[in-house]
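Excluded from the complex is one protein chain; the other protein chains are retained at their positions.
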Amino acid sequence: MTSPLSPDQPRGYYGKFGGAYLPEILVATFRELETAFAAAQADPAFWREYETLMGEYSCRPTPLTFAENLTRDFGGARIFVKREDLNHTGAHKANNVMGQGLLVRRMGKKRVIAETGAGQHGVATATMAAKFGFECTIYMGEVDVERQRPNVFWMERLGARVVPVKDGSRTLKDAINEAFRDWAANMDSTHYVLGTACGPHPFPTMVTYFQSIIGQELRKQVVERTGRLPRRIYACVGGGSNALGVFSAFLDDTAVELVGVEAGGRGLPTHRHAARLASQDASIGVAQGYRTYFLQNSDGQMLETHSVAAGLDYIGVSPILAHLRDTGRVRFESATDAEVVAALALAVRREGLIPALESAHAFAQACKEAPGLPPDDVIVINQSGRGDKDIFTVADAFGDPAWEDFIRRKAASYERKP
Amino acid sequence: MTSPLSPDQPRGYYGKFGGAYLPEILVATFRELETAFAAAQADPAFWREYETLMGEYSCRPTPLTFAENLTRDFGGARIFVKREDLNHTGAHKANNVMGQGLLVRRMGKKRVIAETGAGQHGVATATMAAKFGFECTIYMGEVDVERQRPNVFWMERLGARVVPVKDGSRTLKDAINEAFRDWAANMDSTHYVLGTACGPHPFPTMVTYFQSIIGQELRKQVVERTGRLPRRIYACVGGGSNALGVFSAFLDDTAVELVGVEAGGRGLPTHRHAARLASQDASIGVAQGYRTYFLQNSDGQMLETHSVAAGLDYIGVSPILAHLRDTGRVRFESATDAEVVAALALAVRREGLIPALESAHAFAQACKEAPGLPPDDVIVINQSGRGDKDIFTVADAFGDPAWEDFIRRKAASYERKP
Amino acid sequence: MSTLETRIRQARSKQDILLMTHIVIGYPSFAASLEIVDAMVAAGVDLMEMQIPFSEPMADGPVILAANQKALAAGSTVERCLEFATTVTRKHSIPFLCMSYYNLLLRAGVAGFVDRMQAAGLAGAIVPDLPPEEAGEYLPAMARAGLDPIFIFSPSTPDERLRHIAASARGFVYCVARKGVTGLHTTFSAELDAYLARCRTATKLPLALGFGVQDAADVNFLRGKVDIAVVGSATLRLIDDRGVAAVGAFVRGLR
Partner (left out) sequence: MSTLETRIRQARSKQDILLMTHIVIGYPSFAASLEIVDAMVAAGVDLMEMQIPFSEPMADGPVILAANQKALAAGSTVERCLEFATTVTRKHSIPFLCMSYYNLLLRAGVAGFVDRMQAAGLAGAIVPDLPPEEAGEYLPAMARAGLDPIFIFSPSTPDERLRHIAASARGFVYCVARKGVTGLHTTFSAELDAYLARCRTATKLPLALGFGVQDAADVNFLRGKVDIAVVGSATLRLIDDRGVAAVGAFVRGLR
């Protein structure tokens, strides 16, 4: 299968975004990757192998669920949810990671590294490494290690070494830098499993390629189920991989509105957010090897970002999405932390779905817009992941006293031990 | 579809096990349920509706995963894993609960209650209630509330009232008694969603009916993938529902050995276990409305049971399994807590699978037996659920100091709040 | 007509309503249980049901449940309970019934257990989780031993089934007043009349009514409607709150 979203310009550019701004030491490695990826794409057996793996190890095709209660509550468009949360390891991250795993095996490498923010990509990579028998190191900002300790625990059980990154803002972007540093030293043995549709070419194209399985399935499912294409599709946007994955199959259907939802954090006016494309706070820059919109100051130094969802808390955004914003094909919105927690609570209560805090951004925006659409319309929310992993954050957001008591008792039980 | 495992005797008996030992006040309710279930079974649309629901809301058919590394490590039979962990809410419990949800809707009731041990069945029921718009109360032993707090948190978010049961051993059996008490008072409005293939007729038959979807899928998958029937199938046995679900499609294939794995707890010789069928410690009794093997003393008082897996920590066992033991069709084994934690660690590390502690019992037994079987043979482990929910227990079993520190810091952060 | 039924009818000829009370043997202690029985008999109760505690009393509400569990925790065994029954049946002349769950009978062997109840001087037994359909072993054993199996009617039991149950019943029939388990209050209302009329049609045996009968007003309300008023959790609650000494006065005040 060829990539649904290949660069429209040389050197991995989508419009004026993308490229590969690499330290020379890594250039050869990227060329090797580009070649391996091109060969895989050209081999019809590769996509089949990928689909088989995802069918037998994860649960693809993931279902499309009709959110009957929310639809009724809002009295507007019929709301469907694409269930990436049902993937093995709990998020769409598995798609990308398993695909890259197959590629790594083709390339004959024996070690993988990855960065992780929410921890989902780290768990997915560590899982893939366990399955494929690769050695594995995961870089994770110290702040995120703390926010997402359960994921760290599982990564370690999966055999990965988790390295807390203590530099900079100690979040995702710093973990990415650190992964590049590792790669620059170990590229012969090692593949860097970048977790989203960002980074230097060919990562945005490659990650989108693997994630496009979401959109392919959805298109088939939604037509079968409703006899029509959706009026709008909502996806949260961290790096942009789940959004591109689900949007990819609908780019040529101009009647389908594609809506990317970024982290509004404490609200756009506070500037404490991670909205690169939905706010006026970002500007074009080059960092971490690619050109896109970044949240940066007038000197070009990256700003601290903020979101209740670790997986959206990132300075940059996929160059492909930056381009799709500039061309007007994708509309970008943002949802605040408070709106997101409310949307999560609603999805849980009314549909029995537990979206990840990241995915709850897409729910939040869809809930805002659904009432205004006619009942004939179909809208789809991409539920990129499940929210179990977020229990510490969500319990805090709800201020659940029973949970706090439980943690206190647990802590006390550890004190009593020798 | 008719039930794959209907009683072979009147009044819901399987051999000498089963029956319905009910307080008179509940007899009419059970008759009503029996009638409704019979009507549903007779209606071909019902099973289709059930399959559609499970396909669109959960991710059925769940995959069959080849455990390539474990197979290679052991050098014996080819090991496959049936992935019930990928169900929505993370376990096979969803199958039963969604099926009963459809039945409740047919019966026109508006409230559901359930007992829960591991919390999985509680989360599944609360999820079903949210989706179907039923009011929901979950009874849960106080000990289990403490062991499985994350599940309690989600149940509450799902809109369920979780009632900690403070009587008796404050575990699953006491929660069951309490649910029956609620039902006896509210049977007009309420359905009791019993969580396993135990309890008075028609529950064992009905729960097995819904869970038989596992075995039906598996049979098709394993023949397609390997061209043969499995030599052995392993399933953990708490109440017995996942085991019966996966075994059901193979009962007539006498060449397929069916192995139920019970909780060996601290070891059978310590008597601190929950092995009803694999130990000599149980005897035939009647409690909680049905006749089966119970762990009881010479007076007939129930004993305290023990398992690292809350979902297996139960005094009784499905009457259907008791019968299948007596007929010799199913072999019963037990795995100790220590073996189970080791098997879990192995599955995580080598296959990237995170079985629930319950399911890890099946892994433990399969790991013991796989090396002794020829490579031509195929064995299947039913991975009834995922182990994320068990992080507090597993982290303690591993004695992870970083986890303990994390919990201490979390607790300290709560102290600082007003 | 069984001995028990005869005795009930005799007592009824002197009283317009009989009183049956309930204890959990060994709760709060065996000594206290004896005091309670003495006090109740002295206060004039006509029959007593004595519960042998069981770890899973699914038909009982919170008060009796807790008493079952505390009695077990304090070391109550079937053996000691039957010894206790022997003591009180020798000491007092009113009929005593055994109340327990089926597992205790089954575990000991149904026939053997029934024989032991007989030896203990008990007049019959109430086994709330044993419907007649499952009583194939129990009924002949009881008949052989001359003990009455007391069965239960409930408001949700359809007419046909009332008759079916009645066919196995001896001594009297225990009508539960409402849905739910023991120990919660019942608001007695005119609805009860229709239910009791159905019960009357189904059996000629004396009728007892229990579940939520807790004071003189309740007993008074039942006068003329049933033969026996059963006071269960109310006395247990009384003992918990005010001690064994309060039992006599309470029972005397009921009628």
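Note that the chains are named A, B and C in the order they appear, and that numbering of residues resets to 1 at the start of each chain.
Following the convention adopted for this analysis, contacts are C-beta pairs under 8 Å (C-beta built on N, C-alpha and C of every residue); 3 or more make two chains touch, one makes a residue touch a chain.
Keep in mind it's a predicted model, so treat the numbers as computed, not measured.
One chain is not depicted; across the entire complex it touches A.
Check A:E224, A:D252, A:D299 or A:E415 against the missing chain and you find that the one touching it is A:D299.
Listed residues A:A130, A:M187 or A:V341: the one in touch with the omitted chain is A:M187.
Touching the chain that is not shown, out of A:R60, A:K173 or A:H191: A:K173 (per the contact rule at the top). Within the entire complex, the positions of chain A that touch the omitted partner chain are 11, 19-25, 27-29, 167-168, 173, 177, 180-181, 184-188, 283-289, 294, 296, 298-302.
Going forward, only the chains that are shown with their structure count from here on.
Counted as hops between touching chains, the shortest connection from chain A to chain C is 2. No other two chains have as many C-beta pairs in contact as A-B. Relative to the C-alpha centre of chain B, the farthest chain centre belongs to C. Here the CA centre of chain A is 65 Å from the CA centre of chain C. Chain A and chain B have CA centres that are 33 Å apart. Inter-chain spacing, taken between the CA centroids of chain B and chain C, is 37 Å.
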